[in-house]
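Got a structure for you, questions after.
With one protein chain held back, the other chains of the complex are shown just where they sit.
Here the chain labels run A, B, C, D and E in written order, and each chain numbers its own residues starting at 1.
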Amino acid sequence: MTGYLFILIGAVLVNNVVFGRILGLCPFMGVSKKLETAVGMGAATTFVLTVATGASFLIDRYLLVPNGLEYLRTLSFIIVIAGLVQLTEMVIQKTSPLLHQVLGIYLPLITTNCAVLGVPLLNIAFRHDLIESLLFGFGSAIGFSLALVFFGSLRERLEGADVPLPFRGSAIAMITAGLMSIAFMGFAGLDKY
Amino acid sequence: MFAALLVMAGIAVVLGALLGFASIRFKVKGDPLVDKIDATLPQTQCGQCGFPGCKAYAQAIAKGEAEINQCPPGGEEGIRKLADLLGKEFKPLSAEHGVEKPKQVAIIDENACIGCTLCTQACPVDAIVGAAKQMHTIVAPLCTGCELCVSPCPVDCITMVPVPEAVETWKWKYPVVAIRVQETA
Amino acid sequence: MNYREIAYNGVWKQNTSLVQLLGLCPLLAVSTSFVNGVSLAIATIFVMALSSGVVAGVRSFIPHEIRIPVFILIIAALVTIVDLAMNAWLHELYLVLGIFIPLIVVNCIVLARVEAFAAKNTPLVAAWDGAMMGVGMVVAIAVLGGLREFIGTGMLFSGIEMVIPGSHALQLLPEDYPGFLVAILPPGAFLVLGFLIAGRNWLDARAEQRARLSAPAQATA
Amino acid sequence: MNEDSAARASLRNAAILTAFAVLFTALMAATYRATKPAIDASAEAEKMKLVNEVLPDGLYDNAPLADWIDVPPREELGLAAQDAPVRLLRARKAGVPAALVFEAVAPDGYGGRIRLILAVGADGRVLGVRAVSHKETPGLGDYIDPKKDRNKAAPWIRQFDAKGFGDVAAADWKVAKDGGRFDARAGATISARAVTNAVRRALQFAVDRRDTLYALPAQSALGKEGQ
Amino acid sequence: MLAALFKFKGGVKPASHKDESTQTPIAAVPLPAQLIVPLRQSAGGTPQPLVRAGQKVLKGERIGAPEGNFSSAIHAPTSGTVLAVAPRMLPHPSALSAPCVVIAPDGKERWIERTPVDYLAESPDALRDLLRDAGVVGLGGATFPSHIKLKPGASGRIATLILNGAECEPWITCDDLLMRERAEGIVRGIGILRHIVAAERVLIGIEDNKPQAIAAMRVAAAQAAGIEVVAVPTRYPAGGEKQLIRVLTGIEIPYGRLGTEFGVQCFNVGTAYSVHRAVELGEPLVSRIVTLTGNVERPGNWEVPIGTPIDELLSLAVPRADTDRYIMGGPMMGFTLPRTDLPVTKAANCILAASPALFPPQGPELPCIRCGACTRVCPVELQPHELYWFSRAKNFGKAQEYNIFDCIECGCCAYVCPSDIRLVDYYRFAKTSMRALEREKAAADAARQRYEFRNFRNEREQKEKAERLAAKTAAARQALAGGGPPAAPEHAAALPQLDAAKKALIAAAVERARAQREGVQPKNTDDLAPEKQAEIREIEARRAKVREIAKTPPEEPV
Partner (left out) sequence: MNGTSPHLHQPISVRIIMLKVLAALVPGIAVYVWFFGAAILVQIALASAAALAGEAAILKLRDKPIGLHLGDGSALVTAWLIALTFPPIAPWWLVVTATLFAIVVAKHLYGGLGQNPFNPAMVAFCVSIIAFPALMSQWPAAGHTDFAAQMAVVFKSQSAQDAVTMATPLDALRTQLHTPEARATVAGVLGSHASFGNIGGKGWEWIALAYLLGGLWLLRERVITWHVPAAFLGVLALIAGGFSLASPDRYAGPAFHVVTGGAMLGAFFILTDPVSGATTPRGKLIFAAGVALLTWIIRTFGAYPDGMAFGVLLMNLSVPLIDMGTQPPVFGHKGKEGSDERR
């Protein structure tokens, strides 16, 4: 039980996907200009990432490893993820044009959110079982969403700040991400027992 | 080798079929985005953006065929709104499409007007009244200031004048901030 | 677009790392040292050029709705090849770069480029574009990695022996330089990249200002 | 849109995707075959490199990587019951036991577990110790890794080399702060203490079970009770 | 005495400086040489002028008719001759001009016929009309037409009438003196107001720093039942309508809602007094009490005819030499007059002479440190620093989310701000910008509709014409035409899309039109004055010349 808790804490806080593992940065920078879109993107990613981690675990455990095909991991994982994303995209486009329009070009970019491939690959490397995999995927996704939402709200506030010209826009956003990452280092060690 | 091919082919078959099916099942019709973009455009209908009217420009933006910084009447504010709406980065007004001017209205020099109706035909919002060969006048509140009537006039009797301020419509100036000394960078 | 323009575009104007902000993860994660960063970036160039070329070659057979899976398939295959090759012949580096080799697949640049450019151009042009985008990344990652390594440890080119056996890292600062560790940790990556982006903005703005100043001068002359 | 065209589109897409998948999988499979020998060799070399770090070269003439036994998790090795067994390699020169190479864990590092690999000579002396992985604070506790140790001439972790309980009594096999014989870098005693204690326990294990460990047939496992 | 008073949150206590101008009674003002009466002196539509230059008017004669019901009439403040009906600069922070009636007094002060009305015999509706026609508007500052405030709202009846004698702004004493000297008139006015809305209860709120006014009002109020004079704690802005209502009744009226919806309504005491004058004396609102104070030798209160130029008024109070500017209104909400030759309006309760010593100039603005001082004093419980942050960044949507329109511009926040930020200016900027944006949006929507309609009509006409033409023209020509006759293409930008054939056709059409045009005289010049006719002939000559020059047809045939 505590093992599960530590997996969660580790994935959400200590080794936060964005600040610790440095994954998923493109959407992190790209979709965080507004809080609203950040929340939407977080939700979409959470769904995709959790399912992707579970699915890739199953593929690995029951298709690849028994056949000695570990070298196909990258290929098979990414294909499954791409399909999953495109499916999600089509469903969202149909059911909520507004969400689709807000998430704009970033929905297909979930495919290229390297967290979506990176987390499943790490997950395999950590030898988790199915439940742990799902927890790990979900925790990582929550960590990503958390980072994205906090970052979005900070960037919204920064819009009014008198930032020096060369730093306006993405530069100050990077600096902010850096300071956030310093703050997140405070969680170091919380997942180690 | 054979197992590899089998596994990958299997995955591909399932996915391809699924996607093909979904692409048809979930096909979307119409584009609500165009209307939203159109709603943020100033409706001056001046064509400076390079498209025949705001709606056409909105369609072009939605398709990704036009940049968001092509509408001079909308100005920076307009670009900002579009950037917000579309989640794009703000960029300054593109110089080749014109410059932001204060809002104007057209005035016809009624003495010079020959009643040719060319301006009436040019006006995108029917803001000019007057029948053929009669003197024409512009209904100022309807005029969007698009300037389209200016060049067709054969006797150059139409001029654009800035809309005067009235006490009721007067805007406070942006407070001068002493600390914001001109940036040099 | 001629080849020169594509090169300028890829390396400076639309630099993926500093302007488009794509492909950030490898950029930030692997730039703990010059050697790591540049090695990964070179692998990326290879994948980018090849995949752009291939995609531009086959694009006409691919129905719209499965284009992304097919592109990814192509890229993933190429990446796996790179992965296997590095595992075989640059094993130490392979261990250092870790999951960021397979992650070239997702490296958004690859896909963004493929989508935006390769799908509309001839294979040769597309391959050149892919390569130049990659060079843009090499430049960024080299500067970023170099700076981080220098600030963090006072050295440069550590780990070079993994790539070029027999060569050595440079100790640029005195041995007792305490090492500003934060530069090598994740926060340092963000902070230094922030400064790089600002630096690029500043250079751009200065160039523009110069152009503006010299334009009237020419007009009067 | 009717079901029919949907079905047809699905079929066509599936076919195309499959074609590509087959093509590129074949390509990859070919590459895999081509690189497999080199990869295996690299992996082997990697392991040997680690072994060679703690095990001086001329000491043995067998292939230690093949001469292994599995040791179930034991407290002396810093392992808890749920951990995986440890692989212990045996080096022999002309069939005579030369050294034991195995992993041990220091569970109480500042940042958690420190995994060590160590070689113990047949004479009960430590031949070499290395940290395989650790989470000690960079710049502070990470001197236990000689690559990070600022003192390149005499890295901290080499002070165990060629020491056995004959040289330093088990009771003194501690860091100076705890009244022992091994020093630690100021301001980072925890890491040193963890490593020192782990090495002592592991050495004790190797010395105590020496004969059993050498005697077991290759590729078998040590029994629960150390038989 | 009532039970415990309520409290409003926030507020500040600047030094009140009331004594300076309460030493002398209200004095009359000698008639100036000219009166400038702005036509629009209240919220609502601009009244239409009823007089022309040269016309003689009597005191109290209507010179501006209310434009619709949401407006109020304007009257001549004295008898004399209308010099002009023309735009003049207004006492307004914008320093813009608006139509005014300029009157040269004849010095005789001849009134129109004044007909007192027995209000008890009149219906509320009739009384409301009477007030509108008498130009009675709120004298508390907002100059909202009073008859509108007297309409019962959704709750059916206005049970509580509140009289605002708080006069919370420092320096101003016009209401104070009015209450001291004319308490009876005020109470009579209250009687009328109360009759109109059938209020059960009347509460007169006066800040407790005006004991004499309170005493005078208590004496006067004793004559009528159900009128209570309440001393409220002195704290700016206790006189704000919503704050006073809150203090006296505990009711909070949100922005955008009227007191009537909650069964309360609030009037300034000066308003009540002018209601009394309008109804029981038949005198429309042509003068008001104005405080002249600040950096002057002889501060005091004067009864001033509307339209009196401020500089003439100032000479009565004798400004000191170091006066650097004049403020209309109080130090917390007033604005600096752009010039002093501007007229006194119904809104002008005070002219304050300012000197650097009295009102030290503010230091440069520093950044907001989010210290929260502003939040603590905001009587509307807003987050002024957030409003500032968003207004400064022109993030109007967010500003609105943070209820910027609830801000009453009382200035408390700017008063306490340690960073010397001109907070209220930012709010005014944001509010007026947002209103302008709304107007633009409405205009854009209208333009879109008209544009779409035009396109629709054009299409239809084009189709019809094409059909007609197709039937009529020769086959060859038809082949050339393709798309039909030169119906107006949408506009210039659409032109490049027309093919060459079409262009040729259009050019031909223009040529034809030109030929036709040349033969015809404009017809709309027939019944003009002779001098105009001459002018037109001249123009025609010019046009002939233009045609000579412009032989080549215009590039764009639209």
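Just so we're on the same page, a contact is a pair of C-beta atoms (placed from the backbone, for glycine too) under 8 Å apart; a residue touches a chain by one contact, two chains touch by 3 or more.
Note that this is a predicted model, so its numbers are computed, not measured.
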Among C:Ala142, C:Leu181 or C:Ala205, which residue is in touch with the absent chain?
-> C:Leu181
For chain C, which residues reach the chain that was dropped from this view?
-> 178-182, 185, 187, 191
Logged for chain A, residues touching the omitted partner chain are 149-150, 153-154, 156-158, 160-164, 167, 172, 175-176, 179-180, 182-190, 193
Since one chain has been left out of the picture, which residues of chain D touch it in the full complex?
-> 107-108, 110-112, 137, 139-140, 186-188, 190
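FYI, only the chains that are shown with their structure count from here on.
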Chains in contact with chain B and also with chain C, listed by label, are A, D
For chain C and chain E, what's the span in angstrom between their mean Cα positions?
-> 61
Centre-of-Cα separation between chain E and chain D, whole angstrom = 84
Distance in whole angstrom between the CA centres of chain A and chain D is 32
Where in chain E do residues touch two or more other chains at once?
-> 367, 392
Could you tell me which residues belong to chain A and also touch two or more other chains?
-> 71-72, 75, 79, 83, 86, 162, 164-166, 169
Pairwise chain contacts under the document criterion | A-B, A-C, A-D, A-E, B-C, B-D, B-E, C-D
Contacting residues of chain C [partner chain A, same complex] | 21-26, 28-29, 65, 68-69, 72-73, 76-77, 79-80, 83-84, 99, 102-103, 105-108, 110-112, 182, 185-191, 193-195, 197-199, 201-202, 205
Contact footprint of chain C on chain D as seen in their complex = 9, 12-13, 16-17, 20-21, 24-25, 27-28, 31-32, 35, 38-39, 42-43, 45-46, 138-139, 150
Residue ranges of chain D in contact with chain A within the complex | 21, 24-25, 28, 32, 111-112, 135
